[in-house]
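To keep things clear, I will list the structure first and then write my remarks on it.
In this view, the complex is presented without one of its protein chains, the others remaining in place.
Note that the chains take the letters A and B in the order they are written out, and that residue 1 is the start of every chain.
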Amino acid sequence: MQMTMRSFFIGLALAIAFALIGYEANRFVAYLIYAVAISAIGALSLNLLIGFCGQITFAQGAFVGVGAYAGGILGNAGWGGLSLLGAGVFGALVSMLVGLPALRLRGLYFAISTLAAQFILSYLFKILVPWTNGVSGLVVKQLSLFGRPVASDQEYAVICVALLFLSWAFIGRVMQTNVGRAFLVVRESELVARGMGIDVSQTKLKAFLLSGFFAGLCGGLFAFTSRLANPEAFEIGLSVDQTAMIIVGGLGSLAGSLVGAAFVTLLPEAIQRLGELLPSADLISAFREMAFGILIVLFLLLEPRGLVALARRLGARREVASSSPARSGTGVLQSGVAVAAQNRREL
Amino acid sequence: MTLVVTDLSIHFGGVIAVADMNLEVKPREIVGLIGPNGAGKTTFINCIAGVNKPDTGTATWNGREILGLSPAELLRIGVARTFQSVVSLHDLTVLDVVKLGAAAHARNAQGFFGQLFRSDRGGDDELCETLLKPLNLVDVAYSPIQTLSYGQRKSVDLARALASEPELLYLDEPVAGLTYQEGMNMGAVIRSVRDRFGCSVIMVEHKMDVVNSTCDRITVMAHGARIFEGTPAETQQDPEVRRVYLGEA
Partner (left out) sequence: MLALQLAIAGVAAGSVYALIALGIVLIYKCSGVVNFAQGAYAMLGAYITYFFLRMGFPSIVSVLAGMALMALAGMITERLILRRMLKAQIVSVMMVTLGLLIFLKAVCLAIWGPDQIAFPQIFPSGAIDFAGIFITYNYVAAFALASALNIGFLLFYRFTSLGLMQRCAADNSRAALAIGIHVSNQVSIAWAVSAALAGLGGTLLASLGGLSLGISDIGLIAFPVIVVGGLDSLAGALIAGFLLGILEAFTEGILTPNLEEFLRSVSNVQSVGALQQVIPYALLVLMLLLRPQGIFGRRGAERV
């Protein structure tokens, strides 16, 4: 999905709207807003790797964790706003390290190596006690921005929405450069990419670098908003969560990452409310997990291209009656063809 | 600006795919490479396009050895190719693909940060004018590849190869899957591309009417080796060629 001028301004408007809401709202709404925003940054980073560049990875949880610990340690050391940058940089570094074997391994083997990386990093978070404080978790002081501590949930909401917007705009812009285009070609066929003169290894490494940076940023924000970096939060469960977000939202879709993040983050909240009718906490938790599992399966079975494609499908049906002044100048027939083409599942 | 291939051989497992193949392409020449299925045509192209490494032989382009160079390196010295099967490149638009092709040429490489912050629109118009118009792709310049017809996608692949400003162009079955009319049009396009850009072309193809009307010279391959070379008219008459294709005594 290309980022046009139109979608840029829509995004900007939405960002401003949510920032304002977050600033004025009560703590709970502000929490929801920043929770979704943080997850969305993670989802964007993962989509960059899996959706745009076609590199399957299970190590997302670990990369976010690296960012969380890096951000927390730097923040505690007094780096202020730069600790978020540090979180991103460390995320990028570790991500590239994990991605290096990708240059030699194919598809499934590579995916399994990322699984190994996830477990090894999770383990390291737990035992490198002098840095991470191990299983007890690292206590993180408040984020301090330009000398001022950020104290309230509302302020965090504004910061997270702003960073989400910047991340979204940056990644969208990257996809409009040759680097981004190369990602897409590498995803479709490494052979064709090579034949077109694209350096496949470098392209993959760039994807890991960018993805890792934003995963780290996500982790840093996570650490500051929860005031704790705890190894249990960065295990394979987080990888699964964020992968679910981009699949539900739409692989390879910018908007899909945001929609998916909102869906997967807010769903447990909704189900929690529903589940409160149930007698015990365990049952509520079980109910929530069951719903999560079923939703993943149903989505993949029925609409594997995610919510965004679903919306487009429903929207296009209504458009058949009138022609759309699309930027590409395609007529009614071709937009129908376009929709049909998108609905065809691609190998 | 000459390609000279000498004694090129390659085998896969127990099968000898190409045996002591020789080929020469002069400047601005369109050479057709034909032969029955399994003759080794595409394998031969893959050998001189940096996809496979041949066992023996040399290939020089402008006096420089090109065997062993990667496709990226070949693109930088002006050797480009199109692909037999057109992969669906998902959301990429026609211009996206063409720009990727242009980026392959060293001169056109614009830095990452340059692209990030500067808008591309001026460059778009120029690409449309020089590359898309001759191929009838201007109307669909901003359309995603997956919405185009098969014939259009093949044209896009050609535009992509041309965007790298090649001096030598390998076309791998450029009219396969096209209708008769589309095929003849493509043939005309290839000739006009040669006229305008001044490149040499090697064209692997099966459709004889397109080959005859497009190529200056034809090389016939069978069982991995060259069995004939001549003008289209001569090729049609040669008994060995007829035997290989039609089984005549």
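The criterion applied here is as follows: contacts are C-beta pairs under 8 Å (C-beta built on N, C-alpha and C of every residue); 3 or more make two chains touch, one makes a residue touch a chain.
Note that this is a predicted model, so its numbers are computed, not measured.
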Legend entry - Partners of the unshown chain among those that are drawn: A
Legend entry - Hidden-chain contact residue, picked from the options A:A111, A:A169, A:V200 or A:L228: A:A111
Legend entry - Contact partner of the left-out chain, one of A:I247, A:V264 or A:V308: A:I247
Legend entry - For subunit A, the residues touching the chain missing from this view: 50, 56, 101, 104-109, 111-113, 115-117, 119-120, 123, 126-130, 236, 240, 243-244, 247, 251, 282-283, 285-290, 292-297, 300-301, 304, 345-347
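Here is the rule we go by: only the chains that are shown with their structure count from here on.
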Inset, instruction - Enumerate the contact residues on subunit A facing subunit B in the complex. - result: 1-2, 173-174, 176-179, 181-182, 184-185, 187-189, 191-192, 194-199, 252, 327-330, 334, 337-338, 341-342, 346
Legend entry - Contact footprint of subunit A on subunit B as seen in their complex: 49, 51, 70-72, 74-76, 81, 83, 87-93, 96-97, 99-101, 103-104, 110, 112, 115-116, 120, 139-140, 142-144, 146-147, 160, 164
